[in-house]
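A short write-up of the structure that comes next.
The complex appears here minus one protein chain, its other protein chains still in place.
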Amino acid sequence: MSKGTVVLAYSGGLDTSCILVWLKEQGYDVIAFLANIGQDEDFDSARKKAENLGAKKVFIEDLRSEFVEHFILPAVQANAVYEDRYLLGTALARPCIARRLVQIAQKEQAEFISHGATGKGNDQIRFELTSYALYSDVKVIAPWRIPEFYNRFKGRKDLMEYAQCSAPTDLYLMTKNPDEAPNVPDVLEIEFKNGVPIKVTNVKAGSSKDKPLEMFMYLNEIGGKHGVGRIDIVENRFIGMKSRGIYETPGGTILLQAHLDIETFTMDKEVRRIKQGLGIKFSELVYNGFWYSPECDFLLHCINKSQENVEGKVQLSVYKGQVYILGRESPKSLYNEDLVSMDKQGDYDPCDASGFIRVNAVRYVRIKSQTSKTT
Amino acid sequence: MSKGTVVLAYSGGLDTSCILVWLKEQGYDVIAFLANIGQDEDFDSARKKAENLGAKKVFIEDLRSEFVEHFILPAVQANAVYEDRYLLGTALARPCIARRLVQIAQKEQAEFISHGATGKGNDQIRFELTSYALYSDVKVIAPWRIPEFYNRFKGRKDLMEYAQCSAPTDLYLMTKNPDEAPNVPDVLEIEFKNGVPIKVTNVKAGSSKDKPLEMFMYLNEIGGKHGVGRIDIVENRFIGMKSRGIYETPGGTILLQAHLDIETFTMDKEVRRIKQGLGIKFSELVYNGFWYSPECDFLLHCINKSQENVEGKVQLSVYKGQVYILGRESPKSLYNEDLVSMDKQGDYDPCDASGFIRVNAVRYVRIKSQTSKTT
Amino acid sequence: MSKGTVVLAYSGGLDTSCILVWLKEQGYDVIAFLANIGQDEDFDSARKKAENLGAKKVFIEDLRSEFVEHFILPAVQANAVYEDRYLLGTALARPCIARRLVQIAQKEQAEFISHGATGKGNDQIRFELTSYALYSDVKVIAPWRIPEFYNRFKGRKDLMEYAQCSAPTDLYLMTKNPDEAPNVPDVLEIEFKNGVPIKVTNVKAGSSKDKPLEMFMYLNEIGGKHGVGRIDIVENRFIGMKSRGIYETPGGTILLQAHLDIETFTMDKEVRRIKQGLGIKFSELVYNGFWYSPECDFLLHCINKSQENVEGKVQLSVYKGQVYILGRESPKSLYNEDLVSMDKQGDYDPCDASGFIRVNAVRYVRIKSQTSKTT
Partner (left out) sequence: MSKGTVVLAYSGGLDTSCILVWLKEQGYDVIAFLANIGQDEDFDSARKKAENLGAKKVFIEDLRSEFVEHFILPAVQANAVYEDRYLLGTALARPCIARRLVQIAQKEQAEFISHGATGKGNDQIRFELTSYALYSDVKVIAPWRIPEFYNRFKGRKDLMEYAQCSAPTDLYLMTKNPDEAPNVPDVLEIEFKNGVPIKVTNVKAGSSKDKPLEMFMYLNEIGGKHGVGRIDIVENRFIGMKSRGIYETPGGTILLQAHLDIETFTMDKEVRRIKQGLGIKFSELVYNGFWYSPECDFLLHCINKSQENVEGKVQLSVYKGQVYILGRESPKSLYNEDLVSMDKQGDYDPCDASGFIRVNAVRYVRIKSQTSKTT
């Protein structure tokens, strides 16, 4: 008799294949769910594999548009970067996948979900916090935290690890090595509205994209071709360990640079300062797996509000691992050429600056000679 | 054969007495540790009780001075308040007790510590984070998180709870009900140096105290007599539950008001603003049990640095549940009567304010008619 | 020939009467504008005075409802407090008055506005930043910053100052001295929706108010009767001076305490933490005169969003200068009695706390013996 139904976040790889089989051994009916979020994968053969291993049903779903529109674009608005460097690619994908996972579980009346994330990482947290947020009674089976499982499969893990890491040059899948990148830059124009890209144009080629997924794929392609967005960092996991991470985020890096530029061009200085703090907080929450939390909802709302005037076009060139901003224009710009010009005063009276500076220095004057008293 | 030695944070009450017996039943040698942090307790009878229940050793130690000097005074410097209202009394006591607990465990070569905090509260976290920080290999036995224990004693718990809470008017131990407080205020002068009180004088009586513990006890007495520092709040526990808390912090409330006053009088405005943020962060850490964390160390250092010029005397009256600031004086004051006077200009030229204001309004001018572009 | 028309923020007092006359002497047509924001004033006699002094027109307008609804209530949502103590009464009134001032100036085609705020204070900034924000071409005449004016009237100023301050016990206009307050508390119930009060009930009397202005006036009356909300502080002005301020905010103090309570009861912990930071920033902006700035707009929007579930009733007693929270209830409460109870586990497994605590301590473990390297 079945212990119940588990929906497993299936990757098609050895790890989650082992888990699928083990879950069946334990007496569960297993539904495999494989999300397409843009990874390089043979989905048909993954489906067959899951079926052959005994999955009762297999769901393979293309979440790419939803991933770009509902997760990546808000992160672009936020200039989301964790610990000054990490652009949060995986961290954004996890709640997208987990949301669908629990939707399937609810539809299929499964009490359980399972995943292949390890017991020391961030992904287990991201999967499970999303699951608890959206399906509060769900029960989670995390085999890499269950001694019977991990003691048995540790050996295989060693093997897999070894196999995966033997060739560090193969670590990067999307980006070329910058020294193999073309000697001629690509020049792009990215148009934003409400802080999100609405059109990407290759200036020389004259071609353009205007659907979120297409734009993002195109930026990944161009960024990848020029070796943009590779980092090798040590980061602080939510559970308090430091770990090394090697990431590539070609399209995200281009979008971050372009968005930072148009945002500073069009957003009031003090709003920007407050929003910068909210963006840092948002990035920590996303990293830690709190996408579906009340505070993340609140920040998403506030950040989106801040983007109302973030509109215009940024021209940039992509070359040898770098993104160079060439210029920007906007109907909502707060940049006032006349005001800033050294030769026109506009409405601005330079004499005012004297008072401004002196008042800013008022605090500096200490009284030295006397005890002060107020009663 | 013994399973090893446990040092138990013993309160003398029914709860930890049950735990003592249960730990012995489980095969441990038990050392009872009872800290005197100022609570109303018959320590001799508690010692006998522990011995009768089978404690191998009983340590009763007076931590009051250390509690005031190393925990309360830094909190005064920080204006530590959790969620705008709670003055963190218990939260500050826990790391003080737990530090001594693990020192005893190390001295007595005990592998284990135990405590009577429940599995839903903050105190378990405060005890254990301190213990792990100072004795990283320690093993914690938390009976209220162990099903065999809590399923067995739940009934008794109900009983105790009932007994303890039947008379809510008795909830307050240190403070009089304000409507029973004297009709004549006490007027105090509190002298600060480096942001901590160094002398408390009762202005009418002419008496004074200058040792930390004595000052603090005296402020508790005066505050208690006038019904100062009672609150009935809902707070957010670290583990994410909301709970109701009823607290009394008479001395702490007087110190907070006095310190806030002398601090604003002597500290630069912008330093104050930064320090205010650090104090809020510090309060959250203390509440959550992170006293012995790297970040709390860092904040303690920074906050202490900010207090270098927080020096002077504050006069205040304590009356019917309230603290009224009457005045303050300081040799380090940044208050400059001449500068602020409406009839003397001092070094200040009022005309400068025009420029100051106009420059602050520069941002408000939007260009309306044109698209702006920089390339 | 007239130099043009000035709209003067007229108070009816000696100060702005002098200014009115002086402006006429300088060749301006003067329109006097006197706002009723709840102060104790004989408006008819003020009108006659202004007319007698030569005002071309006199506008006297009741801004009380607008002041309460558009300025005070958002400050209640924000828990707005400057430097931990000042409830910003005057700071909130200034943009309300200045907004109407420039509306009149625009309607009357006046190029100029004028006010009686001194050159060292905050009010000049609050008036003028609002004016520049809403009427960007307006010209400001601030006589207390103009040497010909202030050198001539300095003597009078001395006199006025002296007259006003001779009797410090008269400083408080709205609040009784707590020791003359009644010996019997008033018990109120305040109902909130969206973080603003919608009904105030006197529990014993059974009477209630539900219009913003009426509620606020009633809370001022009750608070005043019990001596609530008096403070004597030193504060940091925007221009960098410290100044002493003596304030009374009876109604505001009651609302702050009640709102803090219902907010913590109904708002998610982490949203609360972010919102607390936004509220502090908002308070600084309001104090400094930036009500009509892009960043204050942004914060008002965000803070309002945070209040969606801040709903319910708070019971409190007002007695001898204090506000005591007695209890609260809410249909949107996040307080879960079952969850928090020591005797019911609900969905919460206390064993989970062990893992929670241990994972929080992972960071504490340093490796001691070796140099670490990642390449």
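In order of appearance the chains are A, B and C, and numbering begins at 1 in each one.
Assume a residue touches a chain if its C-beta (ideal position, glycine included) is under 8 Å from a C-beta of that chain, and two chains touch if they have at least 3 such contacts.
Keep in mind that what you see is a predicted model, and the values were worked out from it rather than measured.
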Per the touch definition above, residue among A:Arg272, A:His301, A:Lys332 or A:Lys373 touching the missing chain: A:Arg272
Sole contact to the chain not displayed, among A:Asn36, A:Thr90, A:Gln103 or A:Thr118: A:Thr118
Absent-chain interface as seen on subunit A, which is shown: 79, 83-85, 118-120, 124-125, 128-129, 132-133, 136, 140, 142, 144-147, 150, 154, 157-158, 161, 178-179, 183, 185, 230-236, 239-244, 260-261, 264-265, 269, 272-273, 276-277, 280, 284, 293-294, 319-322, 324-328, 333-336, 339-340, 342-343, 348, 350-351, 353-354, 356-358, 360-361, 363-365
Where the unshown chain meets subunit B, residue by residue: 136, 234, 239-241, 244, 268, 270-271, 273-275, 277-278, 281, 290, 293-295, 298-299, 301-302, 305-306, 359-363, 374
Subunit C residues that touch the omitted chain in the full complex: 265, 268-270, 315, 326-331, 333-339, 347-349, 351-356, 358-360, 362-363, 365-367, 371-375
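In this text, only the chains that are shown with their structure count from here on.
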Cα-centroid distance, subunit A relative to subunit C, in whole angstrom: 40
Mean-CA-position distance for subunit C and subunit B (Å): 30
Junction residues of subunit C, two or more chains touched: 234, 239-241, 244, 273, 277, 293-294, 360-361, 363
